[in-house]
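Of the protein chains in this complex, one is absent; all others appear in place.
As written, the chain order gives the labels A and B, with residue 1 at the start of each chain.
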Amino acid sequence: MSVREYTCVVCPNGCPLRVDVEERDGCPVVVSVLGNVCKRGEKWARQEVENPLRTIASSVPVAGGDFPMASVRTNRPIPLVKIRAVMDEIRDIRLSAPVNTGDVILHNPAGTDTDVIATRTVRAARAG
Amino acid sequence: MPVNDTYTDVLIIGGGVVGCAIARELSRYRVRVALVEKELDVGFGTSSRNSGVMHAGFNYKPGSLRAKVDVRGNALMDDLCRDLGLKIKRIGKLTVALDEADVPTLNRLKEQGDANGVPGLEIIPPQTMQKLQKGVEGLMALHSPSSAIISPYALTIALAENAAANGATIRLGREVTEIRRPAAPGESFEVTTVSAEDGRKETFRAKVVVNSAGLFSDAVCRMAGITDYRIYPCRGEYYVLDKRLDGSLSTLVYQAPKPNAPGLGIHLTPTVDGNIIIGPSAEYIDGREDHACTADVMAALRKEGHDLLPSLRMSDFIRNFAGIRAKQTPPEVGGNLDFVIEDRKDVPGFVNLVGIESPGLTSAPAIAEMVRDMVAAHIPLAERDDFNPRSGRSPFFFSELPPDVRADMIAENPNYGEIICRCEQITKQEIIDAIKNPLGAKTLISIKYRARATMGRCQGGFCLPRITRILRDEFGWKPENFLLRSVRSPLYAGHVREDKGGDVR
Partner (left out) sequence: MTLAIRRLKACVAVIGGGPAGLAAAVAARNAGCGDVLLIERDRILGGILNQCIHDGFGLHTFGEALSGPEYAGRYISMFRERNIRSLEDTIVLSLAPASEGGLEILASSRAGLVAIDANAVILAMGCRERPRGAISIPGDRPSGVYTAGAAQNLVNLENIQIGKRVCILGSGDIGLIMARRMTLEGASVESVFEILPYSSGLPRNIQQCLNDYNIPLFLSTTVTKIHGRGRLEGVSVAQVGADRSPVPETERYVPCDTLLLSVGLIPENELSRMCGVEIDPVTSGAVVDDTFMTSVPGVFACGNVLHVHDLVDWVSVEAAQAGAFAAAYAAGSAPEAGIPVKPGDGVRYTLPQRVSGARDCTISLRVGAPWRDRSIVVRTPGSASEERRIIKRTKMVRLHPAEMIRVDLKAADFAGASGLEVCVE
């Protein structure tokens, strides 16, 4: 059994948490959580230990636009362990203008339950 | 006159301020002049790393070469700066006696200066000192009105560009590796250079070789079979202060020198562009290119700054740099030997300059005259009638021009309306002119020394991405080829996403 320390990020209180963690079948499982002022903290700690979720952001080149890159992000958190696989898919993408904020660039990348969406609008550059 | 293949009449080794001054001086005549510089631009050595002071000439022994070329160079500077379009500020200097022991020193300096022909020297009392610089303390001071400040790197570049405009060949990124002396009288030297960019070798054949290689002048001597000299590098560190303090100093203020000190001491020097620099320190080091700044010296400079400028804040120290003096004496001996400016009898046609430290900047045009006379003993020099001494440049940055002049210039050329370097208000046109410089120098520091970009309080944080965009999108440079100052200092590793073309969505 091991002890992990986290600062809870659910609210500005930032409770310092002590989490007892056991390995079962190679996966970490929370045994107990101490230090949280509310139940949301305990729930967060469990998620963070057993299946940490993250959002990621990156940038994709846009051809023929009034801006060279469109920033993108996942619109739902994905498992931490899937970040590399999702980044690999994002790295292959090249876009052409126009791109609008909210456009779905990748649907369910690496089998995750998220979309990668554009977060910048890039209009087609005027010719000449 | 252009160099014919690799044949030239005069080959100048070293593109510092002295080498470039020689190139410009010789370009007045019907003679083929070539200059080789191992860095990727002129002036990257000591010439760009100093206080920028034009010394009056009272610090040097009467009859010495230093005294002669400094006083002559100082006298030439107004015309030279006017012709080349450079700022010069004759702000004068106070050399201050802090205690009684300094008084005989001041008297000696006055006598020395008078004997050297320094104009206007006067020992003045504290009330007169206060009029020249409020708040300055001391028993008395030697006032030298002919002391001045210039931009040392701007001068070096302007000399080289004017030499090139008048037909001299300037080759950057060429390091001399071998010199073969003429086999018989009347024959040429063969000088081998290696290119910094691709390692290619070239051979220059020259009737006369001028060694103005500064910190490497002893190495060039040895290539020519001359073993009389050894250079001892002595580093001086500096801080650059924010322009906020512009106006704190109306004149140069130095303490009376102590005997055998390797330099003139740490002082505050205003620059022609409105900064103040603190320094230099003096430390003998091993490496001729070790321009590092050290914690101890930096702390000493900061303390000096706070002592002399009580309103100084930490955020006012915006940058450090260091320059290295080419001293001819080791640390145990100290002091300063006279300049070596000689036409070697044992190696006819080899004009040798060794140990040109301070006042080398001031002396450069006068040293060029001396070298010209030495060259003339080997090659007849006939004046060209189409020599143009003027660069046609304005000494002022665009931001220093009056608003109505600027407005008219922007109307004609919108690139003057687009500000790229926010801190110094440098326009896109000035950046473009720097990129397209006539010497073909291709480093970021080359842009910095010509256009002043990245020299402000944010040190390039704002303008570097913008300059990068201009170089890549308008000049087609590949990011992995952007260099800071040498082939070993690339700025970037390439693109994050390489071009693949098309829509893969």
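Everything below uses one rule, namely that a contact is a pair of C-beta atoms (placed from the backbone, for glycine too) under 8 Å apart; a residue touches a chain by one contact, two chains touch by 3 or more.
None of these values were measured; they are calculated from a predicted model.
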(message) List every residue of chain A that touches the chain not included in the displayed model.
(response) 6-7, 9, 12-15, 37, 48, 52, 54-59, 61, 67-69, 71-73, 80, 83, 87, 101, 119-121
(message) Could you pull out which residues of chain B are in touch with the chain that's been left out?
(response) 239-240, 244, 289, 291-295, 298, 302, 314-315, 317-321, 399, 403-404, 406-408, 410-411, 414-415, 417-419, 422-423, 425, 457-462, 464-465, 468-469, 472, 479, 483-497
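Everything below uses one rule, namely that only the chains that are shown with their structure count from here on.
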(message) I'd like to verify one number: the distance from the centre of chain A to the centre of chain B, where each centre is the average of its C-alpha atoms, in whole angstrom.
(response) 53
(request) Enumerate the contact residues on chain A facing chain B in the complex. (result) 59-61, 63, 91-96, 105
(request) Quick one: which bits of chain B touch chain A in the complex? Just the residue numbers, please. (result) 496-497, 499-505
